[in-house]
Structure formats: C-alpha cells, structure tokens
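The complex appears here without one of its protein chains, the remainder shown in place.
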Amino acid sequence: MSDTQTYITAHCCITQKKVYKNGILLLSDETGSDTTDFLLSAYKYFNVDYPKFYKMDNLCKLGFLAVELLLKERRIAEEYSPETVGIVLSNANSSLDADLNYFQTVKNIPSPAQFVYTLPNIVIGEISIRHHCKGENAFFVSDRFDTGFMQFYVQDLLDRNRINACISGWVECLGGEYKAVVYLTEKRPAKGSLPFNIDHIHQIYEIANGEING
Amino acid sequence: MSTPVFIAGAGVISAIGNNIAENLAALENGAAGMGEMQYLHSVHRHKLPVAEVKMSNAELAELAGMPAHISRTALLSAIAAKEALQHAAIENFSKLRTGFISANTVGGMDKTEDFFVDFSGDPGKGRLRNIIHHECGAATELVADILGVKNYISTISTACSSSANAIFFGARLIRQNMLDVVIAGGTDALTKFTLNGFNTLMIVDHHYCQPFDENRRGLNLGEGAGYTVLVSEQVAASLKNDPVCVLSGYCNANDAYHQTASSPDGTGSYLAMKGALQQSGLQSGQIDYINLHGTGTQNNDIAEGTAIKMLFEGHYPPMSSTKSFTGHTLGASGGIEAVFSTLAIQHGLIYPNLRLETPMKALPFIPETHFKKGAAIRHVLSNSFGFGGNCSSLIFSKA
Partner (left out) sequence: MADLKQQIIAQLNLKDLKPEDIGDDQPLFVEGLGLDSIDALELIVLLQQEYKIKLASAEEGQHVFRSVRTMAQYITEHQPKTV
C-alpha cells in the first residue's frame, strides 16, 4: 500500500524512572521519586536548558523531554522546511492529569497557567514551539497504542508528501504512571535505522515495557 | 487531485436551532443564540452570556432516543449525527464499510464535574480513571452504536480545530479505500470547566461577542454538534439525491508560537489556508465565501485577518464569523461551520457577521454584515484554529 520507503531513524522511551534512546538505557533513577521529581531530575541530568519546562504540566514535560532526546544533535526544522515536519501522538487518558490539577485550583482561584494544559494537543504545541515544527499534527485518544493505525497514518502523510519527517508515538501520563514512546520517521535511512513498519514500532514500544534490553 | 470525496449529507444542533432548517432560519433572520444561561449552573450566570442549545438533558435525550443520564456531549452528538445520516439517505448503508469520527474537547466533563467536586484527599486515582474513562469513551461509541456504524470509530482531540481534523481524516480513509462512508464532525457541551477556564484567560466577552470588530472584547462560549456524511465516488453515484458538494482541499499546520495565542502574523493560519488551496488546485480568487474562525478575541481575529490579507490581497471574498450566532462551540465548531459551509454552496448563501460596528483598522477588508441568498457559491473556505497552535482549513466545492 505504501509508495515510499521510510525509516525510523531514532527512538526514545521514558517510563518507570528509566530513559532509553535507541534501545540504550541512558538513565535509571533508583530513588523513590514521584513523576514530577523524576521528570525534573531527568531534565537536569540531560542538561536541558529551557526554563519554560518548569511551567509545563507533567504530560508536556514528559513529551518534551522524550522529543528533546529524540532530536538531540539534530536541527530538524533546518534540515527540512518547518512546514514539512509533522507530529502525530496518541494516548488513552487525554489531558486528565492536568484536568485534575486545574480542578484543584478552581476551589480557590482558577489558575490560567494550569487551564492552558487541559488539552492533550498542548504537548504537540510545546514540541512544535521548541523545535520549530509547523507541519501537520494530530492527537488521537484511544484505549491502547494502535501500532497499525499509527503506522498507516504517518506513512500516508509521508507518501502524499504532506510531510518529509514525522515525530510520533505514545505520550501518556496520569498520576504516578507515565510512559512516552516516541520515534522519528524519515524518508532517508540513517546509521542503525529500522524500516518503518508495524513490527518495528511494536518492538520499540516493547522497550518501554522492559521486555527488551538495550 | 486523486479521487474526490463527496459530502452526501449534514446535520447540526446549536444555540440557533436543533436541526438544519432551524439553523438556516436563524441565520437568515439574524437571530443570535446567546443569552443568560438557563441550563448550566454557574456563578457566572448573570455575568457571562453563553450560547446554549435550548433544551434540557431530558428533552435532548427524548429527541436523541437515548437515556437521559448520559452526557450532554453524547446527546448533542447523536442528534446531529442522526440528522446527517438521514439527510444523506444512503440506501444500503448497513452493507457498506462505515466509520464514525467524532471530535470533542470536554468528553463527559459535564457528568464528571459532579464527581470532581467530591474528589478531594486521596480517593485513589485508579477508580477515578475508570469513571472518567467510561464517560469519555462512551460518547463516541454510544453514538456509533445508534448510527449502526461498525467498521471504524475514532475520537480526535486537538482543541478548537478538532472537528475540522475529524472531517479530513474521514476523507483520507475514504481516499485510501478503507471505508465507503464516514460520518465526521464534532460535539461539545457547555461546562463549568471550560467556562471558568476561558474566563481565567480573560478572553470571555461579558456582552455578545463582536468578531472582527475593532472593539472586540472576546468570545462567547457555545455548545452543539455538527456532522457531515462523507462518501466515496461510488457511493455518491448510487445516491437518490445529488451529493451536496465535494471536500476539495484541506490542510493542517502548526503555528509553533504559543500554547494559546496565535502568532502576530498568523503563520499557522496562513499555512493551513495556503495548503488547502494548493490541494484543491484553486487560486485564492476562486473562493466565493470564507467562514472565518473569528472567535472575537483580540488575538485570533488580528492573526487570522493578517493571514487572509497576505493570501487574498487584491481579491477579498465575502466572509463572516458565524460564531456571532452560535458562540464558540470549541470541539464542535469545525463541524458546525463545515455544515454551514456546505449549506452555503447548496443554497447559494452568505451569512452575516453580526454586531459588526467598527471594522478593524489594521485590515483592508470588511466582513459581510447582511444575509445574502441566491449568490453563486462554488467554493467555500472554512477555518478552524485551536490552542496548541493547531490550525486547519477545509475547502468545499460544488459537486
């Protein structure tokens, strides 16, 4: 069905106090930190300098960090024109984590800064702002990560030349549970890249489940 | 251009009417849907006008043929989607590959709000998740059941451009020959959650909103649902009635500027409109009417206007924001306005931009302020821009 050969040129997983890039474990936090603490320690550990990080809700922090590592040493919006870099993400609980936090503030004075994050696609907005991506973007809410659908959707965008590169995956955060699995798909292969297909997406997703080691 | 995707039918419920006929009558009579809230209970009752659907949940449930305890979001969705399917009158619907793609931003929030109030201390988030998940998932699935849609069901959540995205996503599935018929659009009910939230952003107008006015003060929130029935060329040929129009172009882009504010020059809006024009193979001069996103906020209207100025310089088609009638219905707005756009083509209509007193000084064009009938409308551009920088434009053309 697909016309264009496409490749996963990088991938990154963050879950259960562990960070993997291309299957290699980069950080494992053994302390009893909660989601917020862990994301902050990862931010510091990887020397990210982006003060706006502190203002984000946990879903955005998680997605932001995962893509930060995914695109490390790349200038994606310069390598391609910005309007041809797309972002397609999905999760199960939308922005429920932020909805709850915002709701807590409503009892006193509702917080505009918290309300801003009560939409799941704000994480796409934050990533777009950081990496200057202006291409097509979409956020799907589904019970579980639908590899078949995510492969079809991104391949179709690339086939039709809507975009030349795509950041996609799963970014989920609710209370103490969080999981980000993101990958970069491009039309040209890079060192160690994998053909973009359902099996490889599944394989990458399994890294986050701890079933495959680096 | 590859195989065309046809629009076979449409359905709508909003503050100005419970079906297409009522909406059209209100648009013709210049009857806006805002007023003091009657159904939503909020401390802002006497301060912030809203555009409510003029029915209680019990009345909506009766119209939808559903139980009254389900969320208002789902009830609105069912009513508009059923009308759309009836309007399309596809004879062998049950034998075709069918899909339902619905957008919303609040899910079952109106129901879960009551639960939130009790949620304090540590009642265990697992249970909470189940309750909310049940409500959210139920909305799209319940309605799909009622419609008899069996092959594909999906929920899209990209803020105020959600339902425009649902529509072109549906078109893609048809083009890919994965489905024959897709009912696509969106729904959102008014909730305290969104009203309070938009109020903290200080972009809610305490009077009736005035989109594209120099002295605009913000938006009025509204509620409703709007769906189109997209069909393949083959299904279109088998219809008893002629299809309403085709979806000739669409594009989505990110503004990459700010979580909630548009960039001053409307980069995302410009890219979306330009991309949709490119895909349709049309020149900007061929667009006969623009249904503006036009929320009435300072920021949106100048950004959208600036992008239009760049793209349509020298030929400004008639344009208007029908949010001056329906309020901003968030996840439903792209669907409702897509329905209005297809009706504009079908009946040769241009809708007025209500309450425009002082045109914006920075813009070289003035939105249409009168209802016009019998115009030759071949191509309509509909804009939907959302938080998170998500910008979408759709183009509908005469079949």
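Note that the chains are named A and B in the order they appear, and that numbering of residues resets to 1 at the start of each chain.
Heads up, the rule we're going with is that contacts are C-beta pairs under 8 Å (C-beta built on N, C-alpha and C of every residue); 3 or more make two chains touch, one makes a residue touch a chain.
Just so you know, these numbers come straight off a predicted model, no measurement behind them.
Asker: In the complete assembly, which of B:V12, B:A32, B:L201 or B:I287 touches the absent chain?
Answerer: B:L201
Asker: Which of these touches the unseen chain: A:T31, A:N47 or A:N108?
Answerer: The missing chain is touched by A:N108.
Asker: Among B:S14, B:Q259 or B:Q279, which residue is in touch with the absent chain?
Answerer: Counting the whole complex, the residue in contact with the absent chain is B:Q259.
Asker: For chain A, which residues lie in contact with the unshown chain of the complex?
Answerer: Output for chain A: 51, 54-55, 108-109, 111-113, 116.
Asker: Going by the touch rule given at the top, which residues of chain B touch the chain that is not shown?
Answerer: Answer for chain B: residues 200-202, 258-261 touch the chain left out.
Everything that follows uses one rule, which is that only the chains that are shown with their structure count from here on.
Asker: How many Å are there between the centre of chain A and the centre of chain B, using C-alpha atoms for each centre?
Answerer: 28
Asker: Quick check: in the complex, which residue numbers of chain A touch chain B?
Answerer: Its residues touching chain B are 1, 82-83, 87, 92-94, 96, 99-100, 102-103, 106, 110-112, 115-126, 128-129, 132-143, 152, 156, 174-176.
Asker: In their complex, what parts of chain B are in touch with chain A?
Answerer: Listed in rising order, the residues of chain B that touch chain A are 105, 107, 109, 116, 119, 125, 128-129, 132-133, 136-137, 154-159, 165, 169, 172, 176, 193, 196-202, 251-260, 267-268, 271, 275, 386-390.
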